[in-house]
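One protein chain omitted, others in place.
Up next, chain A:
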(Lines give C-alpha, C1' and ligand atoms only; values in the text may rest on other atoms or scores of the structure.)
Protein backbone atom coordinates (compact mmCIF):
# COMPACT_ATOMS: atom_id res chain seq x y z
CA UNK A 1 0.00 0.00 0.00
CA UNK A 2 1.18 3.46 -0.88
CA UNK A 3 0.34 6.68 0.91
CA UNK A 4 -2.84 8.65 0.27
CA UNK A 5 -3.06 10.11 -3.24
CA UNK A 6 -0.87 7.51 -4.96
CA UNK A 7 -2.92 4.63 -3.60
CA UNK A 8 -6.17 6.45 -4.45
CA UNK A 9 -5.00 6.80 -8.05
CA UNK A 10 -3.97 3.13 -8.24
CA UNK A 11 -7.35 2.07 -6.86
CA UNK A 12 -9.24 4.23 -9.36
CA UNK A 13 -7.18 3.01 -12.32
CA UNK A 14 -7.61 -0.56 -11.13
CA UNK A 15 -11.39 -0.19 -11.50
CA UNK A 16 -11.07 0.39 -15.23
CA UNK A 17 -11.83 -2.54 -17.52
CA UNK A 18 -8.78 -4.53 -18.57
CA UNK A 19 -6.52 -2.91 -15.98
CA UNK A 20 -5.22 -5.19 -13.24
CA UNK A 21 -3.48 -4.11 -10.02
CA UNK A 22 0.00 -4.32 -11.55
CA UNK A 23 -0.93 -2.28 -14.64
CA UNK A 24 -2.69 0.26 -12.41
CA UNK A 25 0.48 0.66 -10.41
CA UNK A 26 2.58 1.07 -13.55
CA UNK A 27 0.24 3.71 -15.00
CA UNK A 28 0.10 5.57 -11.69
CA UNK A 29 3.89 5.85 -11.48
CA UNK A 30 4.08 6.79 -15.14
CA UNK A 31 1.68 9.68 -14.47
CA UNK A 32 3.63 10.67 -11.38
CA UNK A 33 6.78 11.02 -13.45
CA UNK A 34 5.09 12.57 -16.48
CA UNK A 35 5.18 16.19 -17.60
CA UNK A 36 2.40 18.18 -15.84
CA UNK A 37 1.23 19.43 -19.28
CA UNK A 38 0.63 15.88 -20.47
CA UNK A 39 -1.27 15.03 -17.32
CA UNK A 40 -3.31 18.22 -17.68
CA UNK A 41 -4.29 17.16 -21.19
CA UNK A 42 -5.47 13.76 -19.89
CA UNK A 43 -7.48 15.43 -17.13
CA UNK A 44 -9.09 17.78 -19.65
CA UNK A 45 -9.96 14.91 -21.95
CA UNK A 46 -11.61 13.06 -19.10
CA UNK A 47 -13.59 16.09 -17.97
CA UNK A 48 -14.55 16.90 -21.54
CA UNK A 49 -15.85 13.45 -22.29
CA UNK A 50 -18.22 13.55 -19.33
CA UNK A 51 -19.29 17.15 -19.91
CA UNK A 52 -19.79 17.22 -23.68
CA UNK A 53 -20.45 13.73 -24.91
CA UNK A 54 -24.01 12.57 -24.79
CA UNK A 55 -26.01 9.86 -26.45
CA UNK A 56 -27.82 10.55 -29.70
CA UNK A 57 -31.53 10.83 -28.93
CA UNK A 58 -32.39 8.99 -32.14
CA UNK A 59 -29.99 6.06 -32.41
CA UNK A 60 -28.24 5.94 -29.02
CA UNK A 61 -24.76 6.33 -30.46
CA UNK A 62 -22.24 8.57 -28.68
CA UNK A 63 -22.50 12.13 -29.89
CA UNK A 64 -21.37 15.67 -29.15
CA UNK A 65 -24.80 17.00 -29.99
CA UNK A 66 -28.41 15.96 -29.66
CA UNK A 67 -28.17 13.96 -32.89
CA UNK A 68 -25.05 12.05 -33.83
CA UNK A 69 -23.07 12.56 -37.04
CA UNK A 70 -24.64 9.58 -38.79
CA UNK A 71 -28.20 10.63 -37.96
CA UNK A 72 -27.48 14.22 -39.13
CA UNK A 73 -25.97 13.12 -42.45
CA UNK A 74 -28.57 13.85 -45.19
CA UNK A 75 -26.78 11.65 -47.71
CA UNK A 76 -27.47 8.51 -45.70
CA UNK A 77 -30.54 6.41 -46.37
CA UNK A 78 -33.41 6.52 -43.91
CA UNK A 79 -34.78 3.27 -45.22
CA UNK A 80 -32.30 0.87 -43.67
CA UNK A 81 -31.47 0.58 -39.98
CA UNK A 82 -28.59 -1.51 -38.70
CA UNK A 83 -29.12 -2.67 -35.10
CA UNK A 84 -25.97 -3.11 -32.99
CA UNK A 85 -25.22 -3.72 -29.33
CA UNK A 86 -22.68 -0.99 -28.55
CA UNK A 87 -21.41 2.32 -29.98
CA UNK A 88 -18.09 0.63 -30.72
CA UNK A 89 -19.91 -1.69 -33.12
CA UNK A 90 -20.99 1.40 -35.09
CA UNK A 91 -17.34 2.38 -35.45
CA UNK A 92 -16.45 -1.14 -36.60
CA UNK A 93 -19.14 -1.14 -39.30
CA UNK A 94 -18.33 2.44 -40.36
CA UNK A 95 -14.75 1.37 -41.01
CA UNK A 96 -16.01 -0.97 -43.74
CA UNK A 97 -17.56 2.03 -45.61
CA UNK A 98 -20.09 -0.47 -46.98
CA UNK A 99 -23.17 0.65 -45.12
CA UNK A 100 -25.02 3.82 -46.07
CA UNK A 101 -28.06 3.58 -43.81
CA UNK A 102 -28.62 4.57 -40.19
CA UNK A 103 -27.86 2.76 -36.95
CA UNK A 104 -29.65 1.83 -33.78
CA UNK A 105 -27.60 1.10 -30.67
CA UNK A 106 -29.34 -1.20 -28.20
CA UNK A 107 -26.94 -0.64 -25.34
CA UNK A 108 -26.28 -4.34 -24.77
CA UNK A 109 -27.86 -7.73 -25.33
CA UNK A 110 -30.48 -9.78 -23.53
CA UNK A 111 -28.65 -11.36 -20.61
CA UNK A 112 -30.74 -12.82 -17.76
CA UNK A 113 -27.63 -13.61 -15.67
CA UNK A 114 -26.86 -9.88 -15.51
CA UNK A 115 -30.56 -9.10 -15.25
CA UNK A 116 -30.74 -7.42 -18.65
CA UNK A 117 -34.11 -7.88 -20.33
CA UNK A 118 -35.74 -6.26 -23.39
CA UNK A 119 -36.90 -3.30 -21.31
CA UNK A 120 -33.32 -2.46 -20.41
CA UNK A 121 -32.39 -2.18 -24.08
CA UNK A 122 -33.42 0.61 -26.45
CA UNK A 123 -36.05 -1.55 -28.13
CA UNK A 124 -39.07 0.73 -27.62
CA UNK A 125 -37.00 3.56 -29.19
CA UNK A 126 -36.39 1.29 -32.19
CA UNK A 127 -40.10 0.57 -32.46
CA UNK A 128 -41.02 4.24 -32.52
CA UNK A 129 -38.43 4.86 -35.26
CA UNK A 130 -40.17 2.19 -37.36
CA UNK A 131 -43.67 3.58 -36.78
CA UNK A 132 -43.87 6.01 -39.73
CA UNK A 133 -43.12 3.38 -42.37
CA UNK A 134 -39.98 5.02 -43.83
CA UNK A 135 -37.79 2.11 -42.80
CA UNK A 136 -38.07 -0.94 -45.06
CA UNK A 137 -35.18 -3.07 -43.86
CA UNK A 138 -33.69 -3.81 -40.45
CA UNK A 139 -30.26 -5.43 -40.33
CA UNK A 140 -29.59 -7.32 -37.11
CA UNK A 141 -25.88 -6.98 -36.34
CA UNK A 142 -25.68 -8.16 -32.74
CA UNK A 143 -22.65 -10.21 -31.65
CA UNK A 144 -22.49 -13.78 -32.96
CA UNK A 145 -22.53 -15.28 -29.45
CA UNK A 146 -25.30 -16.87 -27.38
CA UNK A 147 -26.63 -13.57 -25.99
CA UNK A 148 -26.38 -11.69 -29.28
CA UNK A 149 -28.16 -14.49 -31.16
CA UNK A 150 -30.93 -14.57 -28.55
CA UNK A 151 -31.37 -10.79 -28.89
CA UNK A 152 -31.57 -11.08 -32.67
CA UNK A 153 -34.14 -13.85 -32.46
CA UNK A 154 -36.20 -11.77 -30.06
CA UNK A 155 -36.09 -8.74 -32.35
CA UNK A 156 -36.84 -10.80 -35.44
CA UNK A 157 -39.97 -12.15 -33.78
CA UNK A 158 -41.12 -8.58 -33.16
CA UNK A 159 -40.15 -7.15 -36.54
CA UNK A 160 -41.05 -9.82 -39.09
CA UNK A 161 -44.80 -9.67 -38.32
CA UNK A 162 -44.62 -5.92 -39.03
CA UNK A 163 -43.89 -6.72 -42.68
CA UNK A 164 -40.33 -5.42 -42.65
CA UNK A 165 -37.43 -7.04 -44.43
CA UNK A 166 -35.32 -8.38 -41.54
CA UNK A 167 -31.79 -9.59 -42.21
CA UNK A 168 -29.01 -10.97 -40.05
CA UNK A 169 -25.34 -10.43 -40.80
CA UNK A 170 -23.84 -13.51 -42.42
CA UNK A 171 -21.43 -15.48 -40.32
CA UNK A 172 -18.88 -17.73 -41.88
CA UNK A 173 -15.33 -18.03 -43.00
CA UNK A 174 -12.79 -15.32 -42.31
CA UNK A 175 -11.47 -13.71 -45.47
CA UNK A 176 -7.92 -14.68 -46.28
CA UNK A 177 -8.12 -17.72 -44.02
CA UNK A 178 -7.66 -21.42 -44.60
CA UNK A 179 -10.70 -23.66 -44.74
CA UNK A 180 -8.97 -26.36 -42.72
CA UNK A 181 -8.42 -24.02 -39.77
CA UNK A 182 -12.05 -22.94 -39.49
CA UNK A 183 -13.81 -24.47 -36.52
CA UNK A 184 -16.81 -26.71 -37.00
CA UNK A 185 -19.37 -24.18 -35.82
CA UNK A 186 -18.11 -21.46 -38.15
CA UNK A 187 -17.81 -23.88 -41.04
CA UNK A 188 -21.30 -25.22 -40.34
CA UNK A 189 -22.69 -21.69 -40.40
CA UNK A 190 -20.85 -20.99 -43.62
CA UNK A 191 -22.53 -24.04 -45.15
CA UNK A 192 -25.95 -22.91 -43.96
CA UNK A 193 -25.42 -19.45 -45.43
CA UNK A 194 -23.84 -20.59 -48.72
CA UNK A 195 -24.73 -18.64 -51.84
CA UNK A 196 -25.34 -19.62 -55.39
CA UNK A 197 -22.84 -18.35 -57.92
CA UNK A 198 -24.21 -17.22 -61.23
CA UNK A 199 -21.68 -17.73 -63.95
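Just so we're on the same page, a contact is a pair of C-beta atoms (placed from the backbone, for glycine too) under 8 Å apart; a residue touches a chain by one contact, two chains touch by 3 or more; residues count from 1.
Everything that follows uses one rule, which is that contacts and distances are computed from a predicted model.
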item: Chain not present in the shown complex, as UniProt names it (candidates "NADH-quinone oxidoreductase subunit NuoE", "ATP phosphoribosyltransferase", "Acetyl-coenzyme A carboxylase carboxyl transferase subunit beta" or "DNA replication and repair protein RecF"); value: "DNA replication and repair protein RecF"
item: Contact residue for the chain not shown (choose from A:21, A:118 or A:193); value: A:118
item: Residue of A:32, A:92 or A:146 in touch with the missing chain, whole complex considered; value: A:146
item: Hidden partner chain, residues of chain A it touches; value: 110-113, 115, 117-119, 145-147, 149-150, 153-154, 157, 183-185
